[in-house]
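Pasting in a structure now, in structure tokens, and then I'll have a few things to ask.
Every protein chain except one is present and positioned as in the full complex.
Note that the chains are named A, B and C in the order they appear, and that numbering of residues resets to 1 at the start of each chain.
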Amino acid sequence: MLGRTAVTRGSLSVADEVGLYLELYRRMVLIRQFEDLVNALFLQGQVHGTTHLCSGQEAVAVGVTSVLDPADRVAGTYRGHGHALALGLDPQRLLDELLGRETGICAGRAGSMNVVDLEHGLMGCFGIVGGSIAAATGAGLALRGTGNVAVAFFGDGATNQGYFFECLNFAKVMNLPVVYVCENNGYGEYTPFTAVTAGSIIARPLAMEIPSQTLDGNDLWVVRAAARQAVETARRGDGPSFIEALTYRFVGHSRSDPGKYRPEGELDRWRLKDPLAVGRRRLVEEHRVPESEVESIVEDVRTELDRVRQKGLAAPFPKPDASAREFKDG
Amino acid sequence: MLGRTAVTRGSLSVADEVGLYLELYRRMVLIRQFEDLVNALFLQGQVHGTTHLCSGQEAVAVGVTSVLDPADRVAGTYRGHGHALALGLDPQRLLDELLGRETGICAGRAGSMNVVDLEHGLMGCFGIVGGSIAAATGAGLALRGTGNVAVAFFGDGATNQGYFFECLNFAKVMNLPVVYVCENNGYGEYTPFTAVTAGSIIARPLAMEIPSQTLDGNDLWVVRAAARQAVETARRGDGPSFIEALTYRFVGHSRSDPGKYRPEGELDRWRLKDPLAVGRRRLVEEHRVPESEVESIVEDVRTELDRVRQKGLAAPFPKPDASAREFKDG
Amino acid sequence: MAEIEFRRAIRDALDEELARDESVIFFGEDVAKAGGVFAVTPGLWEKYPDRVLDTPISELALAGAAFGSAVCGKRPVFEIMFGDFLPLTMDSLVNQSAKYWYISNEQASIPLVVRSAIGAGGRFGAIHSQTPISWFLGVPGLKIVCPATPADAKGLLKSAIRDPNPVLFLEHKRLYGLKGEVNGDLTPIGKGAVVREGDDITVVGAMKSVHDALAAAGKLVEHSVEAEVIDLRTLRPMDIDLVLESVAKTSRLVVVEEGPRTGGWAAEVVARVSEAALDQLDDIWRITTADAPIPYSPTLEDAFLPAPDVIVESILAHRRK
Partner (left out) sequence: MAEIEFRRAIRDALDEELARDESVIFFGEDVAKAGGVFAVTPGLWEKYPDRVLDTPISELALAGAAFGSAVCGKRPVFEIMFGDFLPLTMDSLVNQSAKYWYISNEQASIPLVVRSAIGAGGRFGAIHSQTPISWFLGVPGLKIVCPATPADAKGLLKSAIRDPNPVLFLEHKRLYGLKGEVNGDLTPIGKGAVVREGDDITVVGAMKSVHDALAAAGKLVEHSVEAEVIDLRTLRPMDIDLVLESVAKTSRLVVVEEGPRTGGWAAEVVARVSEAALDQLDDIWRITTADAPIPYSPTLEDAFLPAPDVIVESILAHRRK
């Protein structure tokens, strides 16, 4: 949760700001490399079932969470490794979870799609499309009047779910401190969102008079600025806000994605807007960070994840006889 | 279904038009008096459980259904006697249903909230708030390309249900011939819709780029004109439309309504806009119908319903041993 | 001790728990200003205006809001006006609330209560009269509580609100006007009660069926049958030991369930008892409604329900066989 409180409130000196952006950049790199690692381990049969990677969408999770306090609450999706790592979940504990090990954040019970880490403010990663919206709305109900906020991440596809509409209306009429963050990556699975979504996404929250903005979700700086505004609105007691972050996933929807739905050249065009490339450029050009310093971040993360990988693969599997208790005792 | 086809398509001579409006006025009177009768029978313990009367909202049901063809399909609500009678359901069979008699339209199985009359195009009256929206959306899916349309009636409260949003989006992206008619009577049970609804209702379909209008739901002429336009859009293959008809119920939500939620004077103000009074005025002033002719309609309906009441009360109750078949045979 | 109505017992439980614990919140459609469509919750909003809330007609959002607020330390109680509307909430209850304790590896549990009015006999027709138990009985992690008396309504609702797990709390509409003594004790979740002793047959019921079973037991005396009547009070977890104890004595078990025959909780009772005590059993069966929707017409609805006479007849017929 390093730097989160410092970052959120009050203004920063320039040195602080560079340090901050370097840290946020590091988180984006961590997420990207983590996803690459998961993919490799999946292909080796070490990560099981299915996984939904967020490569290409890192700036949204990192930008939004960068303005949060430790007592804020976040609900992510089945495409949630980025949400979790951005919040500060130990990559070791996340990887171990995906490897099905006892040392995983949920002891191997949850797996990729259902990660929970309350210590870092992550209410959960929700496998039901739209479920994260409900979770954050409820958190907003609990946080009314505290100055803390709840954040929901969800995709463009989720904006056609009953959860989306019912909860946005609920949050607005109850004036709840919730920030709804739509990661519009252009597709719900293999279907372009334009084919299944009437009108624009942002028109929907606007119809409910929820302050809303559509923005470049691949630019950390842009996301962070918008998120700060939305979060401040919520902290002030002025109710929910909506952010539509335009982004793109560089990988398949899940491990079994045929991929044939992408129009020719689309992926390449988005590659030019890779949030890591954008971040590196801004760090070097605007913040005057030496290329070598950026490069060393990439290397450090690589070293870190290599260790994580080895340790994870050596970790024990949970013992089945440790049987589950259906209920918490009164 | 008298006059429905004639009315819908092609233009009418003036004589026809007066005859038509007299018939539509008669239906409004029938609905009002029917509801009064149901109320009286409820208080006598002859109508059971609960009832939801639509007194004051007659012009919406009658106006909209007046532009429909026999092969069009309508989904009403638990406040559905008006929807049913407007479509031409025999008041005897409707009353018998509410009295729980074997001669009822559903043989006493359904009761007030669940009336079905496919012969007259009534898919059902749906007891789940928002259920009618789903039914009509599905009907629209079946009617694609046939030139026929489906109509959903529902209340202001239903516009906060997942059904509403999911189905409107579904109908729009599938370009279905559906007309969504929101009877905005200001309240969902005892709660003013403004207290639980973010933004205006009409903003919601508009956000989905569904052609929409808000109008005076107590003026039959206004409702009919808007409905015709929406229905023609659907028949042409140009997709769904939305109508928000502003109206008011002169009675409680259901039999057990405390009624204390109405601000002082509100009911009286709406009484001035009673759809029957508006209708009578327009018939007399614009269509030059003699007062006495209008009055005789009222009297005729009274006589008719008196007969209906007597016959209904004399009808047999269903025999329990006529046991239900769980499934239709293959 | 004064007698109070079942609905009042529920109100009192809410009132006392709202007073006792600031983290309790209560919301639903028309529960606050109007005091509930069954007049169960009048006066609470006036006392706790920030914690008793009227909501939009958005059942799924209600369930989701309860879940999310429970994750964040609240003890939400929410009302789904009729049990028939519970399917609209089901995704959140089943996939969010009921699983959280397990999949989070016990990081947190979800202390929510969903109250709902259920049951037939009021001429409300097929979609306002159902007993929603079978839909939820197979959901691990969700408790199902079913009081039959004002005392248990209060005692169980208080226990449910204090319980760290999600609880489905069902209120039979035909019991709202029932009066009874209420001493204010907590009733433990998961414990049934023998409400009438007898040696000849064990009759297990819940909610309104307990009263029907007691009425039947009264009539059976004329036929020299002494029935032991058990009120299960909670269906998940189920106090099967109490039933087994009774069956050890009577060797005969009939389970009375107001709900469709197939897939109900009575099947679970019969299954558990058959598995555990096959040797001791001379007879075992269910009395339920037919596998059909609930009819509206009084003649149909009355014949549809397992009234005392139906129970008497069934028990006598089984004795004859």
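Just so we're on the same page, a residue touches a chain if its C-beta (ideal position, glycine included) is under 8 Å from a C-beta of that chain, and two chains touch if they have at least 3 such contacts.
All values derive from a computational prediction rather than experimental measurement.
S.K.: Among the chains you can see, which ones touch the chain that has been omitted?
M.R.: Contacts of the unshown chain, counting the full complex: A, B, C.
S.K.: Please identify which residue in B:Y21, B:F126 or B:W270 touches the non-displayed chain.
M.R.: Per the contact definition at the top, the residue touching the missing chain is B:F126.
S.K.: Touching the hidden chain in the complete assembly: which of A:M113, A:A135 or A:I243 does that?
M.R.: From the options A:M113, A:A135 or A:I243, the contact with the absent chain belongs to A:M113.
S.K.: Of C:A39, C:L244, C:L281 or C:A307, which sits in contact with the chain we cannot see?
M.R.: C:L281
S.K.: Hey, which of A:G188, A:P240 or A:G312 is the one touching the hidden chain?
M.R.: A:G188
S.K.: Just the residue numbers, please: which parts of chain C touch the chain that's not shown?
M.R.: 84-85, 87-88, 90-91, 93-95, 98-99, 102-103, 125-127, 133-141, 236, 238, 259-260, 262-268, 270-271, 274-275, 278, 281-286, 290-293
S.K.: Under the stated touch rule, tell me which residues of chain B contact the chain that is not displayed.
M.R.: Here the touching residues of chain B are 73, 75, 105-107, 109-110, 114, 116-119, 123-124, 126-128, 131, 133-143, 150, 162-163, 166-167, 169-170, 173-174, 324-330.
S.K.: Which parts of chain A face the unshown chain closely enough to count as touching?
M.R.: 48-50, 97, 100-101, 104, 107-114, 127-130, 157-158, 160-162, 188-191, 195-197, 256, 258, 261, 317-321, 323-324, 326
Throughout what follows, only the chains that are shown with their structure count from here on.
S.K.: By CA centroid distance, what chain is farthest from chain A?
M.R.: It is B.
S.K.: Point out which chain occupies the most central position, where each centre is the mean of Cα atoms.
M.R.: C
S.K.: Taking each chain's centre as its mean C-alpha position, how far apart are chain B and chain C in Å?
M.R.: 36
S.K.: Would you mind pulling out the distance in Å between where the CA atoms of chain A average out and where those of chain C do?
M.R.: Chain centroid spacing, chain A to chain C, equals 41 Å.
S.K.: Just how far, in Å, is the C-alpha centre of chain B from the one of chain A?
M.R.: Going by mean C-alpha positions, chain A sits 47 Å from chain B.
S.K.: Where in chain A do residues touch at least two different other chains?
M.R.: Counting only residues that touch two or more other chains, chain A contributes 162-163, 166, 169, 173.
S.K.: Counting only residues that touch at least 2 other chains, which ones in chain C make the list?
M.R.: As it turns out, chain C has residues touching two or more other chains at 55-56, 58, 60.
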